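Worksheet for the structure shown next.
A single protein chain has been removed from this complex, and every other one stays in its place.
Residue numbering begins at 1 within each chain, and the chains themselves are lettered A, B and C in the order written.
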Amino acid sequence: MNGLTFDIAHLLAGGLVLVSFMMLYQDRLFALINVFALHAVVLALSVAWQAYVQDAHHLYVTAAIALIFKAIVIPVGLHRIIQRIGIHRDIETAVGIGPTMLAGIGLVALSMVLMLRVTPEADPLAREDLAFALSIILLGLLVMVTRRNAVSQVVGFMSLENGLVLAATGAKGMPLVVEISVAFSILIAFIVIGVFLFRIRERFDSVDVGALDDYRGERR
Amino acid sequence: MALIAELAVQGAQMMLVLLLAPLLTGFVRKVKARLLRRQGPSLIQPYRDLLRLMRKEVVLAGNASWLFRVIPYLIFAATWVAAALIPTFATGLTFSWTADLIAIVALLGSARFFLALAGMDVGTSFGGIGASREVMIASLAEPAMLLIVFSLALVAGATQLSTVAAFMGSPEVGLRVSLGMSLIALVMVALAENARIPVDNPSTHLELTMVHEAMVLEYSGRHLAMIEFAAFLKLLLYVSLISCVFIPWGLVTARSGPGAYALGVAVYIGKLALSGILLAVFETAIAKMRVFRVPDFLGAALMLALLGTLLLFVSRSL
Amino acid sequence: MTAPFDAVAAILLIPVGAAALLAALPNYKMSAGLNVAASFLTLLAALSLFITDRPQPGQYLLVDDLNIVFIVLNTFVGFTTSVFSASYIAHELDTGRLTAPNLRFYHAMYQIMMLGMNLAFVSNNIGLMWVAVELATLTTVLMVGIYRTHEALEAAWKYFILGSVGIALALFGTILVYMAAQPVVGEGTNAMVWTVLIEQAARFDPALLNVAFVFLLLGYGTKVGLAPLHAWLPDAHAEGPTPISAVLSGLLLNVALYAVLRFKLLLAASPEAIAPGPLMVAMGLTSLIFAAFMLYRRRDIKRLFAYSSIEHMGIIVFAFGMGGPLANFAGLLHMVMHSLTKSAIFFAVGHIAQVKGTQKIADIRGLTETHPGLGWALVIGVVAIAGLPPLGIFMSEFLVVSSTFARQPLLAIPLVFGLLLAFGALLLRLTGVAFGEPRGSTAPVEASYVPMYSHLALVFGAGIYLPASLVTWFQHVADILG
Partner (left out) sequence: MTSIVALLLWGAAAFLGTAMLAVAVSRRGSATHLVYGATLGISAVMFAIATAALTGDPAGVSPVTLPLGLPWIGAHFRLDALSAFFLVVVNLGGTVASLYGLGYGHHEPAPHRVLPFFPAFLAGMNMVVLADDAFTFLLSWEFMSLASWALVMAHHREQDNTRAGYIYLVMASFGTLALLLAFGLLAGPDGTYTFDAMRAAEPSRFAAAAALVLMLLGAGSKAGLVPLHVWLPLAHPAAPSHVSALMSGVMTKVAVYGFLRVVFDLLGEPAWWSGVVVLFLGGLTAVLGILYALMEKDLKRLLAYSTIENIGVIFVSLGLALAFKANAMPSAAALALTAALFHVLNHSFFKSLLFFGAGAVLTATGERNMEKLGGLIHRMPLTSFVFLVGCVSISALPPFNGFVSEWLAFQAILQSPDLPQWGLKVMVPAVGGLLALSAALAAACFVKAFGITFLGRPRSAAVEQAQEVDRYALAAMFTLAALCLLAGILPGLVIDGLSPVTLSLIGSRMPVQMAQPWLSIVPIAESRSSYNGLLVFVFIAISASLAAFVIHRFASHALRRGPAWGCGFPDVTPAAQYTAVSFAQPIRRVFGTFAFRAREKVEMPPPGATAPARLTVEIHDVVWETFYQPITGAVGYATEKLNRLQFLTIRRYLTLVFLYLVTLLLVLALWP
């Protein structure tokens, strides 16, 4: 493995972590969604780079899904939903931005410590990748936990999933990666549809079933 | 042949307690009266009372049950058997091993059990008062008595009264603190058990202070005679018990011949007289206490007895 | 008998075919019958695994001693539940809680769910297993929400969200295992094949395995319902149709547990990795005691038994965490007994809720008086689940508690405490529901007693007598589990 490929992969993965951090301090929904789109773009680049490096062409599909679906379709869809059902556009935080950032730094450190314990004989690319992927996953969870709005939680989940895809593509020769990314995309679509169907304006728990019945046109 | 003689001595002992019991009560009454500067009834007044009662008709409460009519005989029998098992003038009689001290205490317990039931049979409130107070007193007196028995048994190494008496008569006993405690406790228990002052007053009929009398309130005629007789026997029993254990001198052993027996009986009567005088003096000198002071009195007896036993246990290993 | 591999194929293909047919059939009576028939056929196929030679483990499928227990149990309870479901669903249709299109969907989903669970058991590939578990989970999500009441949808939604996070965590764990295996085994599918992994596990990177196990334990543990990852479970049980509650408690939890066990084996095979035992013991105890406390304040009868499932999963995980031949044996036995008993309880509860028209515990009283068949079934079931003899769970609890106390007295104390606490709660509710002055409807019930009483009879039989062949086999599996 030559240094450049490694550096580029490293850079892209690091970039993803950085973008994850950016998500932590967004306080407007639209801004958050835009940052997420950026996240997806960086992921797509990273995956594509891996496809190129590993010479695994099927990974291009994953990259394409990331780009088209997550960077374009979902953000646009979420924008629409926010407007359609009139979601409040501020992000309500459960924990303040400052502590969240500190916690995020802690989480990244934690992932680093964990992954550095992995024996150095392992593929360094994989090792770094994993550390970043773990960070992204934990940061995604952190977003889900510290944000009260359902939409921001969806975004957190999607960034978490981006971490998964990063990890999966970083694992050399891992089978089923494409299938998994497709499956996850469907899952996310379900969640987004659910947010829309249940008219979840604020919290996940505020399921509005009447809306669903209206939609189906069969109120009991 | 020897067996018949022994049985005869045993029978004589049984008759002796029967004959002496009313006399003891009469004697105590007489001494008490004299102490109060009264003439007092004659010594044989209790015998007359009994005969008189026997000749009277029985007036039975309308709803008295068969149990009510059986109980006087049961009480009399149980007390008599118990009294007959105490060595009065001789130890080691034929049937003395039939029951040891614990069993004698329990026989008296049986008598009391039935007496309390008799008090409840007719369903008057006085009977209930008497019975409930009697069992309360018994519930403290009986454990105290058993602890005294423990002390004696630990000293003498037996619960068999003949053995205890023989041991107490022997020089190896000496003066012991725990025995003194036991004696005091035993006297206190005996006072309570026989319904004497300060626990109860045998001659009162003031309703709210009665215990024993309240239970037998409904009895009359021959039934009352049996119960009175049992009470006389019980007094005799306790006096004999105390004297045979704590003043065991003069007790003859079994199979020692008629002369010795006669001497034993004489000594025994002397002991009875002495105890009777002491009892009368004590009763005259002290006032009756309230019913709910009785637990304190008996509790003191219980504690003394327990202390005596504990001391023995502890000193055994020293 | 045909070639052995067909049995495995049948286990997978029968549900697929049945699901396709059921999705097309409009008549609910026929589809209920077909559902029963398909489940029965699957059961037969599973049973045939006993008598035929086992197939060689392939890259994707595997039949070994461990999973055959699970497969047979799964198909059996799947079959009895389908029988119960037939009578249950008829009543739901009568009362209008479900419509015919709902039912078509329901029956098709039932078979897909069975497919998912069977696939999870027979898969020899950790990726495939993950897919199968998720398939089963997502179908149950849909089933839970089928009544489309506010509560049902909320429960389904909660299940969905928490389940999704669990899915993600489990996937990350799976990826980590792959990463650990890849340097040793080489790239490609082989690094996900279970039989290959377990052989080479000693050479895997222990640090990676550790992290992987944490993620897998949490990911699959969410589905096992271990506290504090349990939040979806009570609601999903309470709000879904009762046959699904029975399947959830009796089977789906086992599926997730099976996955955890597989990875526990993997970790145990690597000497330098952390011992998975203490972690599982801690999680098990937490779940047990937590669920025991939660049992006291339950007002909904199905939610009550859902918490009891959490409690029992805690015991099972505890037993496997303790390890050793006795505890593992007990864990396996407990798992089987719990599946049978808990589904029987849910069968009874389903009918009870139907006849009383409520799931509120306070509104159900004196069942043994008004509905002796149901009431006594519930009594026996609760007595069994509470671990009283002569029923099967007593034996497993006996083994767990006594072997634990001999080895780790301090661990046995909280275990016993939790057991007693849970017992008190369950009995309290049982006394209220089964005894006392009857309350609520006394209308006769058209219940299918066969499924629940056959389960209870099995549990009873196992409590007294375990066939020697079953025992040696369990012991063998217990040895595998180390």
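Assume contacts are C-beta pairs under 8 Å (C-beta built on N, C-alpha and C of every residue); 3 or more make two chains touch, one makes a residue touch a chain.
The model shown is predicted, which means the values in this text are computed figures rather than measured ones.
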item	value
Which displayed chains the hidden chain touches across the whole complex	A, B, C
Residue touching the undisplayed chain, where the options are A:81, A:138 or A:197	A:138
Selected residue (touches chain absent from view) among B:9, B:181 or B:217	B:217
Hidden-chain contact residue, picked from the options B:30, B:133 or B:271	B:133
Interface with the undisplayed chain - residues on chain B	54-63, 65-67, 73-74, 76-78, 80-81, 84, 95, 97-100, 102-103, 106-107, 109-110, 112-113, 116-117, 119-129, 131-133, 135-136, 138-143, 145-147, 149-150, 153-154, 157-160, 162-163, 205, 207, 217-218, 221-222, 225-226, 291-292, 295, 302, 305-306, 309-310, 312-314, 316-317
Where the missing chain touches chain A, by residue	94, 107, 110-111, 113-114, 117, 138, 141-142, 144-145, 147-148, 153, 203-205
Chain C residues that touch the omitted chain in the full complex	157-158, 161-162, 165-166, 169, 210-211, 214-215, 217-218, 222, 228-229, 231-232, 234, 274, 279, 290, 293-294, 296-297, 324, 326, 366, 368-369, 383, 386, 388-390, 394-395, 398-399, 401-407, 409, 412, 416, 419-421, 423-424, 427-428, 431-432, 435-437, 463-466, 468, 471, 475
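By definition in this document, only the chains that are shown with their structure count from here on.
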item	value
Category of the chain touch graph - line, ring, star, complete, other	other
Inter-centroid spacing, chain B versus chain A (mean Cα positions, whole Å)	99
Inter-chain centre distance, chain A versus chain C - centres from mean C-alpha coordinates, in Å	32
For chain A, residues that touch 2 or more chains besides their own	none
Footprint of chain C on chain A - complex, ascending	114-115, 117-119, 121-123, 126, 130, 133-134, 137, 141, 144, 157, 160-161, 163-164, 167-168, 171-176, 179-180, 183-184, 187, 190-191, 194, 198, 204-205, 207, 209, 212-213
In the complex, chain C residues that touch chain A	127, 131, 134, 148-150, 153-154, 157-158, 160-161, 164-165, 167-168, 171-172, 175-176, 178-179, 182-183, 186-189, 191-192, 205, 207-208, 211
